[in-house]
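Every protein chain of the complex appears in place save one, which is left out.
So, chain A:
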Amino acid sequence: MGLGSLASRTLKSSRILSSQYSRFRPIVTKPGLQSPDASSAAAAAQPEPTPPPPKKPVGGARVEFTNPDDALEVFVDGFPVKIPKGMTVLQACEIAGVDIPRFCYHSRLSIAGNCRMCLVEVEKSPKPVASCAMPALPGMKIKTDTPLAKKAREGVMEFLLMNHPLDCPICDQGGECDLQDQSMAFGSDRGRFTEMKRSVVDKNLGPLVKTVMTRCIQCTRCVRFATEVAGVQDLGMLGRGSGEEIGTYVEKLMTSELSGNVIDICPVGALTSKPFAFKARNWELKGTETIDVTDAVGSNIRIDSRGPEVMRIIPRLNEDINEEWISDKTRFCYDGLKRQRLNDPMIRDANGRFKAVSWRDALAIVAEVALKVKPEEIVGVAGKLSDAESMMALKDLLNNMGSNNVWCEGTGTSPNADLRYRYLMNSSIAGLEKADVFLLVGTQPRVEAAMVNARIRKTVRASNAKVGYIGPPTDFNYDCQHLGTGPQTILEIAEGRHPFSSAISNAKNPAIIVGAGLFERDDKDAIFAAVEAIAKKGKVIRPDWNGFNVLLLNASQAAALDLGLVPESSNSIESAKFLYLMGADDVNLDKVPADAFVVYQGHHGDRSVYRANVILPSAAFSEKEGTYENTEGCTQQTLPAVPTVGDARDDWKIIRALSEVAGIRLPYDTLGAIRSRMSTVAPNLVHTDEIEPAAFGPSLSPECTQKVESTPFKAAVENFYMTDAITRASKIMAQCSAMLVKK
């Protein structure tokens, strides 16, 4: 106590500090401080003040005026802004660049208006107005920085904090908590609450979402998300007043595939990520913007890593593909990246056990065998998670060795890559919102591509679109007619015998979504011909709207077909003597001859490793820079978030090294060089974030003489949570698969 005052006295008398202060403290005069006649003379002499520069919207957002004639003008804090009709006061302020605090409002959910944090003052209104709910009327004068608005915010914040527990040190949301940030920016510095705080029992929502319901501020964002976006009505607000609890009433786990998004949506730490609980604070994480590869959607994600470890995956905004959501598989597969990793090249010795060797030896053995084998016995299979660069390198290498039997798993035994419209989602994922009738053929979007399903649900909710489904019985989170189970139904609709065909012909923008699971069928050409017949009759493919869509299953299929990974013969595996599996774990290896030499290049010790003779470790998607094309044809790139494991290398670099050792050197050494090689084959693969639409339509498709078989369609994805090497190695996915999959 005594020392402190001594210190301050010495500081005050210190000449150095006072000189510093006098040096940096500017002396200004204001017009009001000067004498009256001097100030009026100054005012008269001043020129007209220049108008303030136009304000930029919050976050650099773009404003879309659907009807430019319908624009209104309102005044936000004195600044005029033009807004489209139908916007709320909060949205008008966002356009004007003023960020209004809010808890319950979310731009993608319905308006609740129950948190009252967005109160602003509007002229001629007796009370402050909830800006998230009040429509902006022309000429409204909105004031967000007046004492009334500030007092309202401080008051609301005080009420919210009254029953909120003092959990910040142990709460996972600390550092990225809306309540913390807004109370720092808009709350008062002291509270007046001296009573007992209420506490609430925690609810069990499953292995993914951790609940500490005492922290809940009853904003109902999670309830609205579950009802509207996810389509499962499980959560509700039970009780009333300060005893309100968010819960499921009966003990019910959140089985929706979008359940992880409530973690992002919850503004406080009531709903957090259970696998990520207590692992890291958000400020120690490095975020890398990359792309998800667990399905064909290519959702934009941000991988948060701390050092060499991926700590969590959160979504990035991409209006065209995944909006702000990601599926549970995308979000929680990251712990599979830490298990079952291949980190050293291995060779199977005579006893059948693997021995770790150096790269030099491994590549030498592989090259030796490859050169001894006849060209038509060399087969290469690219995996589900392969990037375009490595597939290009694999094809180049095998072609240079004389073989033309390279394909990507999932594209079937005889893929046809001639016409792009036959394997892409031609209306694009965002374009599905314009459709008013959907025909789902052999595809269950909920488990195959959860974000496409979310988009279909959004369309069905917004415009009451009709959905017809042909396939095995599954449950949908929107109203869907089950038309049939097999190809016969497609023929009926094509010939107009089915009641649904009238729905298609009367629709303005019909969309047909064919599942890529049909690629595996023998009668796939006939099925596609029948679907194209439906498309022709229903005018599905027009210059202004192309509703013929194929929903792919893997992240690598589109790029593989664009690069031409089409095998010469459909049963080359049975006569293969040298099989190069690049991350291919779902290939049926039963037919591989016993003396074939199998090389497995991948990052996880999954199924194919058991048959491999040589293992070459490669990098996973989070550790390499690769190009992936999603099901709509949009090329995106991943970025390395963490360093790779052990001695693993990038896929294409391994193949380049192998080519060098084998004497058939491939002509590229750098990423740029292999990308320019890719651009000679498929130029769209170097135009990132752009969709290259399919050039030709069904007018060029060949005649089909095949007949459809009557076997009903099978489900392409058996278990949503375990589809590829990374998810099969993940403990969280195993828990989800055990607890959340409906038996």
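Please note the rule applied: contacts are C-beta pairs under 8 Å (C-beta built on N, C-alpha and C of every residue); 3 or more make two chains touch, one makes a residue touch a chain; residues count from 1.
Assume contacts and distances are computed from a predicted model.
**Q** Given the options "Transcription initiation factor TFIID subunit 5", "NADH dehydrogenase [ubiquinone] flavoprotein 2, mitochondrial", "Peptidase M14 domain-containing protein" or "Ran-binding protein 10", which would UniProt use as the protein name of the unshown chain?
**A** "NADH dehydrogenase [ubiquinone] flavoprotein 2, mitochondrial"
**Q** With respect to the chain omitted from the figure, which of A:D77, A:E228 or A:E245 is a touching residue?
**A** In the complete complex, the chain left out is touched by residue A:E245.
**Q** Please pick, from A:M237, A:L253, A:A430 or A:V681, the residue that touches the omitted chain in the full complex.
**A** Residue touching the chain left out of view: A:M237.
**Q** Touch as defined at the start, partner being the missing chain; which of A:I27, A:L166, A:V201 or A:A594 qualifies?
**A** A:V201
**Q** Mind pulling the chain A residues that touch the left-out chain?
**A** With respect to the unshown chain, the touching residues of chain A are 196, 201, 203, 233-240, 243-245, 247-251.
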